[in-house]
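My questions all concern the structure below.
One protein chain omitted, others in place.
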Amino acid sequence: MSANTIDDLGLVNPLWVNSPAALLSSDARILQFMLDVECAWMAVLVEGGRADPAWLPVVTEACRVEHYNLAEIAREAQGGGNPLIPLLGALRRRVGETSPGAAARLHVGATSQDILDTALLLVARDVLTELRADLNGLADALERLAREHVGTLAVARTLGQHSLPGTFGLRAAQWLAGVVAAERQVADVLRQLPLQWGGAAGTMAALTQFAGDHALVLTDALAARLGLALPVAPWQTTRWPMTRIAGSAAEAVAACTRIANDVAFLTRPEVAEVAEPQVEGRGGSSAMPQKQNPVLSVLVRSASFQAPGALAQVVAAAAAAVDERPDGAWHAEWAPLRQLLRLAGGAASLTRELAEGLVVFPERMRANLDAAGPLILTERITAVVVPLLAEAGIPDGAAQIAAAIADTRAGTAS
Amino acid sequence: MSANTIDDLGLVNPLWVNSPAALLSSDARILQFMLDVECAWMAVLVEGGRADPAWLPVVTEACRVEHYNLAEIAREAQGGGNPLIPLLGALRRRVGETSPGAAARLHVGATSQDILDTALLLVARDVLTELRADLNGLADALERLAREHVGTLAVARTLGQHSLPGTFGLRAAQWLAGVVAAERQVADVLRQLPLQWGGAAGTMAALTQFAGDHALVLTDALAARLGLALPVAPWQTTRWPMTRIAGSAAEAVAACTRIANDVAFLTRPEVAEVAEPQVEGRGGSSAMPQKQNPVLSVLVRSASFQAPGALAQVVAAAAAAVDERPDGAWHAEWAPLRQLLRLAGGAASLTRELAEGLVVFPERMRANLDAAGPLILTERITAVVVPLLAEAGIPDGAAQIAAAIADTRAGTAS
Amino acid sequence: MSANTIDDLGLVNPLWVNSPAALLSSDARILQFMLDVECAWMAVLVEGGRADPAWLPVVTEACRVEHYNLAEIAREAQGGGNPLIPLLGALRRRVGETSPGAAARLHVGATSQDILDTALLLVARDVLTELRADLNGLADALERLAREHVGTLAVARTLGQHSLPGTFGLRAAQWLAGVVAAERQVADVLRQLPLQWGGAAGTMAALTQFAGDHALVLTDALAARLGLALPVAPWQTTRWPMTRIAGSAAEAVAACTRIANDVAFLTRPEVAEVAEPQVEGRGGSSAMPQKQNPVLSVLVRSASFQAPGALAQVVAAAAAAVDERPDGAWHAEWAPLRQLLRLAGGAASLTRELAEGLVVFPERMRANLDAAGPLILTERITAVVVPLLAEAGIPDGAAQIAAAIADTRAGTAS
Partner (left out) sequence: MSANTIDDLGLVNPLWVNSPAALLSSDARILQFMLDVECAWMAVLVEGGRADPAWLPVVTEACRVEHYNLAEIAREAQGGGNPLIPLLGALRRRVGETSPGAAARLHVGATSQDILDTALLLVARDVLTELRADLNGLADALERLAREHVGTLAVARTLGQHSLPGTFGLRAAQWLAGVVAAERQVADVLRQLPLQWGGAAGTMAALTQFAGDHALVLTDALAARLGLALPVAPWQTTRWPMTRIAGSAAEAVAACTRIANDVAFLTRPEVAEVAEPQVEGRGGSSAMPQKQNPVLSVLVRSASFQAPGALAQVVAAAAAAVDERPDGAWHAEWAPLRQLLRLAGGAASLTRELAEGLVVFPERMRANLDAAGPLILTERITAVVVPLLAEAGIPDGAAQIAAAIADTRAGTAS
C-alpha cells in the first residue's frame, strides 16, 4: 500500500465496507455499467438493422472493464466534467483498432448523461434488489421474534420512562411494520426506474436524424434490453428517479436505525434485555479486553446521522436543475446517491445479522417490568376508574389518582 | 402590533405567506384538528354504545378552537413537551362544567401522540390536497404552453452553453413531466395516510381494558370517520408516514424550482426569452423604480435552498425513533414537516401563477438560436458524417470535425 | 382564536416557545429593527449635516412598530420579495404626512437588503447575547456540579457499555468543556457582526452621488451608532456573517444536546443516576398520572435533529449567491437563520435550567459502578501487566488476560 494514491477501500466506512452494496456500487461497477449501456445500444442497433452484426462481438469484447485504466479515466473525467467522455474515447480507440466502423457507430445519438444516468440506475437497481432481499430476510427474523415472544412480558418505555406493560413480541412487531413499509417502498421504486435516453439536449435530434421514425422503437428496445421502464420523456432535468431512489434508501435506513437504537439501549448493562449475536471478531475493544461492544447496532446507528444529509444533497441537486442539462447540479448527484445506497445496504445487512442472531433475555425483561412496580398499570386504572368516579360526581378523578400515586411514592421513598 | 409577543405572521416567508398552505397549517388549524380528533373519538364512542349520546353535542360545541387561548396553550406545551396536554386539560374543564361524565370519557384509551400525529396528518392531507390542485393547474398551464409552442424554435442549453436547436414547447413538456411525476407522488401519499391510535405505549392497553373486543372496531370507525387509512400497527416509532409526506413535498418543490430556475434565467435582459406575468404590486424595487424583478421565480427558487434541509430534519427525526415513543425525535418532527408543506404549497401556487401568465417571446428565442450559428447543428452532423467517414476509412472523423470547427471559429474571430 | 389566520405562536415549538430567543426574534422585532435602522440612518444624516434636524423627531416617532400592520406588511412582502418594500412605503406615508422632506430623505442611498440584512444581524446580536448569558449560566452550574462531584464515583460508558471507573465530576467537566468552547465561539461571532450598507447594487452609487466624499464617513457613523463592525465591503453576496452566526448557533445546540443526551439516559429508571428538577407543570403525561417525563432533556434533544438541517439551509443559500444581489438565495436565509437562533436559544435556556436543578444520586452511581464488577479495572490492569508479561517473555499478554476474563465470566455465569 503506497500513500501516493487516492484509492479508497472503505477504511472510514465500517458500516458498509463488507456489504454487497459496496461492491455493487464500486467505481469499477459504475464503469462496467457504462460499458454495458454502450454495448446494449450497439446490440439494439444491430437488431434493428442499423449496425453491422459483425461489430457486436468486437464491441462486446471491448466492453469489459478489465481493459480500462480506472484511475486514468477518473483523473481525465475532470476535463469534460464526467467519466463517460474519457471512457468513450478509450472504448472507441479499442474498438477502432479492429473495426473503425463500429467505433464510429458507438454511442450514436447518445450523450454522456444518457450513459451515466442509466448506468447509475443499473447500479441502484442492483443495490436496491439486494436491499430488498436483506429487508425481507430482516422481516423474516423479526416475524420469528414477534411470534416467539408474543407472550414475553416487558416494560414499554415512552420518553425514556417506564410507561406500561407490553411484550417483547409487540416491540418486534413494531420493528417489523417499519421494515415491511420500507421494503414496499423500495419495491415500488424498483418498478419505476426509467431509461434515460435523450441525446445531447434531450431532443433526440441526432437519433432522429440517424434513425428517423425508428428512433423511439430503438429506444424502447434499449429499455427492454436493460430491463428498465420506458420514460415518458428524457429526465435530464427532471430528477424524480434520483430523489425517489434516495428517498427509499433513506426510509430503509430509518427502519433499520430505529431497531438499532433500541438494541443499543437494550444491551446496556443496566438494562440487559437483549444481546447482540456474539461472533468471533466482532465487538472487541483496543484497550479493554473484557468489553463486548454492541458493534452491529453502533454501526447501524451511524447511518442515522449520515443518511439525512446525503438525502438533502440529492434533493438539493434535483431542485437546482436548469436548462436542458444542468450546470453543476447533475455532477453533484453521483457521490451522495451512491453514499445513500451504501448506507442503506450496509444498514440492512447488519440489521439483518443483528435480528437473526439477537439473544433475548425474557427473565431480565420480566425483572425490569417488575421493578417498575404496580404504578405502571395506571393507564388502565385511570381509563376505568375515572369515568366511574365522574359518574359518582367526582369530576377530577385523574388529579386524585395522581395525588394518591404521589402519596404512595412518598411512602415508598421514606 | 406590539413587540412583546412571538406572533409570527410570515414576515420572513414571502414565498408562502399568502398561500392556502400557510392557512391550512397554522397553529390554529393544528389546534382545531386536535380538537376534531377528540370530538370524532367521542362520536365513535357514542355510535359504538360506549358513551352517552347526550355528551356529543356538549363535546362538539367545546371542540371549537375559538374557545381556547392558543398563546397560553403554546406556552404551557413546554411543561409536558407537547400541546395536547394543556389543550386536553382546557377541553376537559370546559366540557366538565356541563358534563363531568363526558369530560372523563374524553380521550379514553388515547395518548397525546395519537391526537397530535393524527392532527398533523389531517393538516398534511389538507395541504397536500391543495398542493395537488395547484400541481394539476400548473400542469394544465404547462400543457398549454407545450402545445402552443410545439414549433417555437429555441436554442437548447447544456452546461450553460448553446448546444442544439430545440423548441420552447419541448422545454415546457419537460417541465410538465416533472410536475406530473410530483403530482402522482403526492396522490400516492394521500392514499396512504394512516390513523395513529395506539394508546400510551402503542399497546392499546387502556382501550382494550375499556372496550374489550371492540377496541379495533372502534379504531376502524375512527379511521373511517376521519377519512384516514387504517394502520397495520400504531406508527409511534415507525415514521414512514412522516418521511413520505416530507419526501413528496420535497419532490414537488424540486419540480417547481426546476421551472423557476429556467424562468429566472430566461427573464434576464441578455436572454429575454420570457417574462413573468406583470401584476400590480409584484416585482418592485425599493431603490430603483424602473426595475421589474422576476419575483415569482426568485421566491420559488428560495424553496430550493430550504426544502433539502427541512427534509433532512424530518428524516433525522424518523431515524432516531426509540422505545415505544421517542425521547425527543418525535418533538423534532412537527416544525420541519410544516415548513416543508408550506414550502411546497407556496412554491406550487406561485409557479402555477407564473406558468399561467408566462409571457413568451418567440422572436427573441429565434434570435438567440440564430446567434448560436450553424455550428449548433454539429450533433446531427457528427451523427451522420462520422459513420460515413469511418466507412470511407477515416476512423477519427469526430476529431477532424472538431478541428474544422476550430478553424472556422478562428476564422470568425479574426 | 380564529382559524382564519396564519398567526404562529410556537405551538409546535415547545423547545423555544417560552425562551427569550423567541421574543427577541419575532416578526415584530424584525420589523422594529428594520425601522431602527432607517431611523439610525436619519440620525446619522442629521449629525452629518445631510438632513434637517427637525426631521429626526418625526422619523423617530414614526419608527415604532406599533404604528404598522404587521400582517399586512407580511402579505405585501410577496410583491417585491421582501418585507422592507411595503414597510418603507408605509413609513414614508406616515412621515410624509408631517414632513414630506423627511419622507423623501429616508432610506437615501440604501436598498432593501441593507436594511433587512442589518436588522437580522441586530436580531442575531440580541439572541446571541442572550445565548452567551445562558451558556455562561450553564457553565457556572456545570462547574458547581464538577466541583461538588469531583469524588463521586460513577461508571464510565463507551459504546453504551461499562468501561472504566470515573467520576460524575469528570463527566460534568466534560460537559463544561463543550459549553465553554461554544460560548467562546458565540463571543467571537458577536465581535465580527458587520453592518451591511451597499446601496442597490453594493456600489454605494446613490450614496456617493448624494454625499460625495462623506459616503464612507456616514457609513462608519451608522455602524458605530448601531454597534456593529464596519465591513471591509458590502456583503450582499458574501454571506460569511450569516454562515458564522448559524455555525456558532449550531455548535451551541450540539454542546447542549450532548448534555441532554446523557441526562435522558441517566434518568431512565434502570439507571436512575440523576433526575431532572421537578417543577410544577413539567413532565406530566396525558394518559399516565404517575409518570414523570424528563421533559427538559427531551425538548433539548429535539434540537439535535433540527439544527443540522437548518444549518444546511443557511449554508446552501450562502453557496448559491450570485450577481450583485442573489436571485432567491438571499430570500432563503431568513427563516432558517431565525430557526437556528431559536433552537440555540431554547436549548441553552432549558439546558441551563436542567443543570441548575439537576438532582444527582451518588449512591446509585456507586451501585451501578459496583454492578460492573472488578473486570472494569482491566484497562489499568492491562496497561501495567502486559508490559511486565512481555518483559517476562510472554508477548501475547493482552490475549491471555482476555482469555482469563472470559473464563471468569463463564464461571460467574454458571
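Each chain gets a letter, A, B and C, in the order it is written, and its residues are counted from 1.
To be clear about the criterion, a contact is a pair of C-beta atoms (placed from the backbone, for glycine too) under 8 Å apart; a residue touches a chain by one contact, two chains touch by 3 or more.
Being a predicted model, the structure only gives us computed values, none of them experimental.
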item: Chain not shown: contacting residue from C:L56, C:L159, C:A272 or C:A367; value: C:L159
item: Touch criterion as defined above, residue of B:R50, B:H162 or B:R366 at the omitted chain; value: B:H162
item: Identified contact with the non-displayed chain, of A:A141, A:A206, A:A221 or A:A344; value: A:A206
item: Absent chain, residues of chain C that touch it; value: 81, 96, 100-101, 103-105, 108-109, 111, 156-160, 163-166, 170-171, 173-175, 177-178, 180-182, 185, 199-203, 205-207, 209-210, 232-235, 237-240, 243-244, 247, 250-251, 253-255, 257-258, 261-262, 265, 303-305, 307-309, 311-313, 315-316, 318-327, 379-380, 382-384, 386-387, 389-391, 393, 395, 397-398
item: For chain A, the residues touching the chain missing from this view; value: 1-15, 17-18, 22-23, 26-32, 65-66, 68-71, 73-85, 88, 107, 110-112, 199-200, 206, 260, 264, 281-288, 293-295, 297-306, 308-313, 316-317, 320, 327-329, 331-332, 334-336, 338-339
item: For chain B, residues in touch with the removed chain; value: 157-164, 264-265, 267-271, 285, 287-295, 298, 308-309, 312, 316, 368, 371-372, 375-376, 378-379, 382, 398-399, 401-402, 405, 409
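By definition in this document, only the chains that are shown with their structure count from here on.
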item: Intersection of contact partners for chain A and chain B; value: C
item: Relative to chain A, chain with the most remote C-alpha centre; value: C
item: Chain closest to the middle, measuring from C-alpha centroids that were averaged per chain; value: B
item: Centre-of-Cα separation between chain B and chain A, whole angstrom; value: 23
item: Where chain A and chain C are represented by their mean Cα positions, the distance between them in whole Å; value: 33
item: Whole-Å gap between the CA centroids of chain B and chain C; value: 27
item: Set of chain C residues in contact with two or more other chains; value: 264, 285, 287-288, 293-295, 298, 308-309, 312, 316
